[in-house]
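Here the complex is missing one protein chain, while the rest keep their positions.
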Amino acid sequence: MEYLSTEKILIIDLASSAVEEEELEESLVSEKIGGIGITKYLYEKFENDDPIVIGCGLLTGTTYPASASGVITAKSPATGKLAHCPITYKVGVEIKFSGFDYIVIKGSAATPSYLWIHDGVADICDAADIWGKDVWESTEFLRELVGDDLLQTIMIGPAGEKQSDYAQVCYNHWNSPDRFGFGKAFGTKNLKGVAFRGMGLIECADVEDYVSRSLEILKEVKANDFLSKQGIAELASAIGEENLTDWLAPITHRHSADYFTPYATITALFMDEDPKIVEETKVAEPGILTSDIYALIALKKAGFSAEDAGRLLRETAKYGIDPLAVVELSGKTSLDDCTAAFDGLSGSLALKGKGIFSSWCPARPIFNDFGLSGDDAEAIAWWERRQAVAGIFGIQPLFALMCPELSEENMLELASLGTEIDLDQDLLDAVVAYVCD
Amino acid sequence: MGITIDALKCTNCMACEMACSYHRDDGFAFLSACIVAYRAREKQDYFGVMLKEEENLVVARPEGLEISRIGEEQDPDKEADASAKPMLLREGCDLCEDMDDYGPMCVAFCPQDAITLVD
Partner (left out) sequence: MSLRLLCLNCAGPLMTTTKVISKIGIYAGGGTSHSWLWFVDLFENKGLHTLAFLNENDVQKGLDDLDVLVISGGDTFAVAEALGPSGADSIGKFVHRGGLYIGSCAGAYLPMKSSKKPLDLFNFVDVKITNLSKILPATVKESLKFCTSYGCDFIFHPVREEISMKSSNSVLPFCPLTFTAPLYGGPGMTVTDPSLVLATYHEFTTHTSFLVSEALAGEILLEKAAVVRVPMGKGLFYLFGPHLEHPKYPLANQFVSDIIRWETKPLECPESPASFSHREITPLKELSGKKKKTFVMDIKRELSNSRIVAVNLEFLPIRWMIGKKVYEPEKVRVFLESMWSRIKSLERIDRLRVFSGDLETIRAVSIKVTQGLRRLKRAVDDNQDSLGEATKIFSWLQQLSMAFYTMYFFTLTHKDNQPPPSV
């Protein structure tokens, strides 16, 4: 598999410390395309070893707009089903450039460990120095150890170490779309986290045409007027939920985006620094970055002030626990009570659709109606397909719900152009059916 | 003609870095770009863009633009060496002079129009 790929699948057995590589065969891509098509295939291949599979979409890390995402595929401790959690921020892209398209993690380590994946090298490292530390401390420790401020991590905190059903894998310092308890999946394997960094080059067949078409598609995207908006509050309004804009305005600092994603889905909330500050703050931890619409909505509904909502999100990010689970299942309405309830949660959150894709993502179109009638069942079916397609190609999952200009047709077109493999609609339908089964 | 960057419009998406690297490497990578999304202060939500030109380093901070001369020593005891060999790792911006169809790639690919070409 020469193009749009590192050509490698990494197989790690934490129990035996074996690190092996397999070649990513073109035949597999011809059959399962990429992203969750292949992570599901690998999960099933190694199912007896209860694997966690980390992967990238076929288009991840290219000039296709919003080609930002990776994915974690594993059996959800919360639901007992196979589920797929998008890897967002800049973490998804870093996975591909660190040398492997897919990483299968089997078995459990005898002692707490973390994986350091860099430039095609995979090291199983002793996590003694970070086990017991929260997510922020752990990410910062590794960044300092390795001498790299841009190290990207998937990390668990105390919640995952304690194997809480609500433990969330976090990305660098931030809460993730994990509503599946994947933090527990990591914790049961004695896996503190995975660190990525790489400076690879991804080859593309017919790269000139690929880039040219990417630019044409980007221009179409930019013509859509939803891009005049930014941030998480606008998303909440767009899906007809609580008006978060006025509530969050006093603590909103700036908005930023996942890799190459035209809409800034990440909002920075400053609780401990003037949010109007433009220059670099001297405060070490001024606030939080978040993309969690539903956690914020739940916090507002529970009567939290914006500052306390931000502070709770910071605590959940450090602890590595799902903030929505904390708010909804604890029933607590103050910062201190919610924080105290981290270890005592029970119950479960509602799933969306078949529970395969994260309910972090609204189960409906955002900003644009995609021609849907408004019927709930139709919306859920559309949403699952759209999440599946985003997961296969590596498209930022929120942006996939906003942007009809990112069509299945042009994703297939660029995937075929970039790989020189004929990937058609029938194949995509088959893979979508496979992952949604 | 030159590049100007509005760091307050930037959303730190790294599109510019990828587009520039494509111009250098004919593939997808980040390492040889002369324009870089500065993102080492994630926790402080402080980000901007750095551009290496032939003779200048342009740093587009949220609080304003900063331009410094490359190779110029502020310390009088240290010589800036005109015989210094170029590193060839990140070449200075050439405004994508060989890419007539696009103009500068970073300008073309920025989703926020934070990067523009000015006279």
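Order of writing sets the labels: A and B. Residues in every chain begin at 1.
Going forward, contacts are C-beta pairs under 8 Å (C-beta built on N, C-alpha and C of every residue); 3 or more make two chains touch, one makes a residue touch a chain.
These numbers were taken from a predicted model, which means no experiment stands behind them.
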Original post:
Quick one: which of A:D149, A:E216, A:D369 or A:E409 touches the chain that's been left out?
Top reply: A:D149
**OP:** Touching the hidden chain in the full complex, which residues of chain B are there? Just list them.
**Re:** 31, 36, 38, 40, 50, 57, 68-69, 71-73, 77-90
**OP:** For the chain that got dropped from the picture, name the residues of chain A it touches.
**Re:** 118-121, 123, 144-151, 197, 199
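Heads up, the rule we're going with is that only the chains that are shown with their structure count from here on.
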Original post:
Centre to centre, by mean C-alpha position, how many angstrom separate chain A and chain B?
Top reply: 28
Original post:
What part of chain B is in contact with chain A in the complex they form?
Top reply: 8, 11-15, 18-19, 22, 25-31, 39-47, 61-63, 101-102, 108-109, 111-112
Original post:
For chain A, which residues are in contact with chain B within the complex?
Top reply: 61-63, 65, 90, 93, 97, 136, 149-150, 172-173, 199-204, 207, 211-212, 215, 218, 221-222, 227, 230, 253-262, 264, 268, 270, 278-281, 283-287, 289
